[in-house]
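These notes concern the structure reproduced below.
Removed from the display is one protein chain of the complex; every other protein chain stays in position.
Labels A, B and C are assigned to the chains in the order they are written; within every chain, residues are numbered from 1.
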Amino acid sequence: MTVRLIESLATTEPLADVFSDASVLRAMLAFEAALARVEARLNIIPEDAARAIAEAAVPESFDAAAIAREAARTATPGVPFLKALVEQTRRRSPAATGFVHWGATSQDLCDTALVLLLGKAQPLLESDLERLRKALRRLSQQHRSTVMLSRTLLQAAPPTTFGLKAAGWLGAVQRSRKQLRRAFQEGLVAQLGGASGTVAALGDQGLQVGQALAGELKLGYPEAPWHAHRDRLAVLVCACGVVVGTLGKIARDISLLTQNEVGEAAEGSENRGGSSTMPHKHNPVGCALTLAAASRVPALVSSFLSGMVQEHERGLGSLQAEWSIVCGVIQATGMAGASMADVAEGLTIDRSRMSSNLDATQGVIFAERAVMLLSPTLGRDFAQKTLEEATRRCRQEKRRLRDVLAEMKEVTGRLEPAVLHELESPEQYLGAAGEFQDRLLAAADPEDGGHGHKKE
Amino acid sequence: MTVRLIESLATTEPLADVFSDASVLRAMLAFEAALARVEARLNIIPEDAARAIAEAAVPESFDAAAIAREAARTATPGVPFLKALVEQTRRRSPAATGFVHWGATSQDLCDTALVLLLGKAQPLLESDLERLRKALRRLSQQHRSTVMLSRTLLQAAPPTTFGLKAAGWLGAVQRSRKQLRRAFQEGLVAQLGGASGTVAALGDQGLQVGQALAGELKLGYPEAPWHAHRDRLAVLVCACGVVVGTLGKIARDISLLTQNEVGEAAEGSENRGGSSTMPHKHNPVGCALTLAAASRVPALVSSFLSGMVQEHERGLGSLQAEWSIVCGVIQATGMAGASMADVAEGLTIDRSRMSSNLDATQGVIFAERAVMLLSPTLGRDFAQKTLEEATRRCRQEKRRLRDVLAEMKEVTGRLEPAVLHELESPEQYLGAAGEFQDRLLAAADPEDGGHGHKKE
Amino acid sequence: MTVRLIESLATTEPLADVFSDASVLRAMLAFEAALARVEARLNIIPEDAARAIAEAAVPESFDAAAIAREAARTATPGVPFLKALVEQTRRRSPAATGFVHWGATSQDLCDTALVLLLGKAQPLLESDLERLRKALRRLSQQHRSTVMLSRTLLQAAPPTTFGLKAAGWLGAVQRSRKQLRRAFQEGLVAQLGGASGTVAALGDQGLQVGQALAGELKLGYPEAPWHAHRDRLAVLVCACGVVVGTLGKIARDISLLTQNEVGEAAEGSENRGGSSTMPHKHNPVGCALTLAAASRVPALVSSFLSGMVQEHERGLGSLQAEWSIVCGVIQATGMAGASMADVAEGLTIDRSRMSSNLDATQGVIFAERAVMLLSPTLGRDFAQKTLEEATRRCRQEKRRLRDVLAEMKEVTGRLEPAVLHELESPEQYLGAAGEFQDRLLAAADPEDGGHGHKKE
Partner (left out) sequence: MTVRLIESLATTEPLADVFSDASVLRAMLAFEAALARVEARLNIIPEDAARAIAEAAVPESFDAAAIAREAARTATPGVPFLKALVEQTRRRSPAATGFVHWGATSQDLCDTALVLLLGKAQPLLESDLERLRKALRRLSQQHRSTVMLSRTLLQAAPPTTFGLKAAGWLGAVQRSRKQLRRAFQEGLVAQLGGASGTVAALGDQGLQVGQALAGELKLGYPEAPWHAHRDRLAVLVCACGVVVGTLGKIARDISLLTQNEVGEAAEGSENRGGSSTMPHKHNPVGCALTLAAASRVPALVSSFLSGMVQEHERGLGSLQAEWSIVCGVIQATGMAGASMADVAEGLTIDRSRMSSNLDATQGVIFAERAVMLLSPTLGRDFAQKTLEEATRRCRQEKRRLRDVLAEMKEVTGRLEPAVLHELESPEQYLGAAGEFQDRLLAAADPEDGGHGHKKE
């Protein structure tokens, strides 16, 4: 368990583990062991040396704290880590120490280690987003006919369905997730460039070693080292930004629905959301954690992007800021994904509050509808003015729109009583809500056409 | 010409035109005219009304400043614009005024207008990036054998070639550009959701109208309205961020090469870069403008991403900030693209300074190479220590590495004189530079294998 | 009127005027005319030349658009502006042209012009914040006894008063404003450093000219030129960030209060907030515009701060980004200030909704109070558990807390009927609300002790 108190709301446990000292050490050691193996296979270093290095590459033998403490002296954890690895190797084979890290530079080590950590993070992110997908799809399907207010600029607007609302969330999640997958796929590439990006220390075998190393670590192999070209990581960080933005939007919506005065939704899980002092409280904590992530990630994206301006063959400054930024982005994205998955899975919807909130608007949200109905005979301008007057009366006299309209001479005779009667029926003013919902579900689950027949 | 003085370094002229009042009006009018045409075709509004609206949709009849002044009253330019359009339509046909904007909401208008402006911006961005691609490829090919220092953390490191350096730039440009193209392709979609995203005012024809409208405007049609789901725009804004980061990296590199003490490159164009007071100055202005963009865009990306958290069916706050942000991002991206295309096309490379800067390091940059040569016999640790000592002497005594090494007893007998003699030959320590360059060029121009045989 | 359509929600008219081409030209000309005047007075340039320059310095003679167009060639509008000024001066006195901009560099011109524009912006910002102060103070005083729900994590919590809430807003506004004033005071300093910050071209009169120039322009004179030290501007930009954050907080609160389901507040002005399609709508547009500013400004602050890293005696890149950033920050701050002043002046408070929303919680918000009352006899843990059970019953059975408690055996006998009866009286559970309000009002208006006796 490696979550720190000061950042206890900033990461999930599994992602804290991914970036824990032990895990970072493992990734660094995996790079060095694989490099040695590959170089031995290609007869660049002795087989024995590779074996000794691999045997030395046991995280438990390393003092992460000491390495961390030394890192500032060289502006990279790579140098003290390698010193420690050489020491560990020496215990097994003094002759092998000369072949540790053969031909590589510390950025090869650090970048590949970071990529390996990202590779470990990806399935964690994916599995929460998959939970979220399923939960949103289920919510959308269950509430295909659940009518509710839409709200624009936080004000009541004509009705929609919760099915469409959830489908809209789902669509955004799936689109954002597609970007994220693509970014992982293109970004998980090994780094091996040596001191200046030419792997010159490996003579004419640099490319071969790089390809074999990437294969060994199950990473992609790029056209060339990318020491100072950080666009692939930037795309990944941006994709996280978009995912978190989407999750934040859902969290904002749900948290607004959970307000006591609205009461249309509640986070479900029983043991969460309590207060230190208020026994009655049931806070939307999953939304809070997601919005916390959404409040931090965009700026981290910004840092990464402005840090792309790196000097020549190895940057000075923003390169050295990357580990911290990327770790922060991934952990926050994971926290948001896990929290919203929990929220969506446990979400309670109160159909009757949705209905009564609609009703409480006294029909004024159908003013647009009335304008559309009156425009052909009254003219749009006059229809608009008539409805502005009518809705004003509704507010002042606390009466329903249809009742007010029924008394207005401009309306009488122009709208049939039956039409007036149905004016405020939300089910009859949903337009393409159902079609949009179907299209969103279908696009989100191409295989099953969005109709849920696919087994999960 | 619509560049304002206060933002004269923040946009190109063509992109200032894209976001000028006239252009914004044109885009808004295009939406309303197309909507009317489509609705007439589908027998939703009278043919005559559509014609009157189309005739009224002439930018010259509108007072953009008055509309802008009124926009704040409703937190959208859509409302005063529509009022003006109704007035213009009235002059042609009072009966038609009721059919202006039929079934749509002001966000449909504003979002689609923004997308249309983005569609106008795309080819401008593309054409400068294409100029840049060609220029970088040419530079890379011309300088395949131009040896130069690599520099890590701004310090001299083993040699590379300018060919590889330019190919690295090219690779990053092309990768970033691919993201941008994809983002435009996925992002240029029409918006038609009506008051609450269901197009309810259009009854059962909402989907049909939306599809026809998108076709009419040559835009994509999404699964559903996206009033409060801004992920597509976010992806586009992020892609701009990555492009600008990449361009900024190139600008940083080139500006460092143009320092008087380095002198390896110069921005070429004769009439640029002067100073108000220093006649000798030849400032790297194209790099400066690009770096200015790289200093602004990341934060704009951040604003957009944090603004994704929009409430329910229409956001309150960050939605109203988008036009300004997107305009700023696109203009800055264009400024960076145009500036770096100019810089790359006019770039002067000074091979002799590259060579003399290499030489001025007195061979110490080959210390790594010497370590690799000595390690098998001396052991890595001792070889490393030996070279640290040797390079210290080089600095103190201002002598070349090979001369110092030739006198050190640890080295004598372990390195043949011929090997020592060639130690400092940069051409012989380039590793996979050529292969990496080829791979980058090939990936950047898949069709011609990077060998330039393709006609342009 | 210089608001552009694409940025029509991003600035007020007066601040658009401050940064208009005409105003920027005026500021640039003011610098050059003052410099010439001062240099003539100190016998550095001929009196006639200064007069000719001053006469040439008429904004109307200049083509701002042409200058803007040329600015990119030198990465500063200063160079083409000076070329134009020389031409205008030549028409009056060819001999004077040589004395234009004598001893200065283009950054002296551009920085001082920016500072002059900031000086014009300050009273505009101040006057809106002063309007806001008065309105908030009035609201706070009027609603000293207006009881309402407090809300934490958007959930109902024990009562507060609207008087305290408004006083809290006021306190934050006044603290933020103090920072802003201080920043203006320290930041409005002239720039005169010449080519490299030593004013060497003015021989031993550089300091004297700088001091006189600052006096002439009514600006402060710093210890030394600040071409590459941007901390004063950074502090000012940050202060705007804090002001906007504070205004955004108020806007968020008010917009939440205006939700139909809450209905405790409404933006008042009659002619604002309409929709293009929904006649019933009364959108909180002032809050929307403020939140739009709050969504943009933080990232602009970030840009400015990261742009502080400027090279040597004049930066390359982030310097060239500053005008655009600073203009954006100031205009957004002004928009937020003006909007919230309007909102506060016109705010309608619905006491009865405040009261009924309180009541609708069925007393569960007093659960904390009950715990405090029961703890001495029941023990805190058990009291807490009892209240959790009680509030659960309230929710399920839709009953009031006191009624549920009255039936629970753990409570009977421990709480007097009179105490139970008063349990849910909000007026009796306001703690230090009144004292806090008084302290906030007093601190916000030190002169009148917050009691409003001071004439305004």
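Simple rule for what comes next: a residue touches a chain if its C-beta (ideal position, glycine included) is under 8 Å from a C-beta of that chain, and two chains touch if they have at least 3 such contacts.
Predicted model, so just to flag it, every value in this text is computed and none were measured.
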Candidate in contact with the missing chain, chosen from B:A299, B:L319, B:L347 or B:V411: B:A299
Listed residues C:R4, C:R37, C:H143 or C:R230, member touching the removed chain: C:R230
Residue of A:V235, A:L291 or A:M340 touching the missing chain in the full complex: A:L291
Contact residue for the chain not shown (choose from A:G119, A:G203, A:G263 or A:G317): A:G317
Candidates C:L35, C:L116, C:L129 or C:V297 - the one touching the absent chain: C:V297
Hidden partner chain, residues of chain A it touches: 1-10, 12-13, 19-21, 24-25, 64-65, 67-69, 71-79, 82, 101, 104-106, 109, 194-195, 201, 248, 251-252, 255, 271-278, 283-285, 287-296, 298-300, 302-303, 306-307, 316-321, 323-325, 327-328, 335, 339
Contact footprint on chain B, counting only the chain that is left out: 149, 151-158, 255-256, 258-262, 275, 277-285, 288, 298-299, 302, 306, 357, 360-361, 364-365, 367-368, 371, 384, 387-388, 390-391, 394
Footprint left on chain C by the chain that the document does not show: 75, 86, 94-95, 97-100, 103, 150-154, 157-160, 164, 167-168, 171-172, 175-176, 179, 194-204, 206-207, 210, 223-225, 227-232, 234-235, 238-239, 241-242, 244-246, 248-249, 251-253, 256, 291, 294-295, 297-299, 301-306, 308-316, 368-369, 372, 375-376, 379-381, 383, 429-433, 435-437, 439-440, 442-443
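Note that only the chains that are shown with their structure count from here on.
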Chain A-chain C separation of Cα centroids, rounded to whole Å: 31
Distance between the centres, which are taken as Cα means, of chain B and chain A, whole angstrom: 24
Multi-chain contact residues (two or more partners), chain B: 75, 105, 194-195, 201, 248, 251, 291, 294-295, 298-299, 302-303, 306, 316
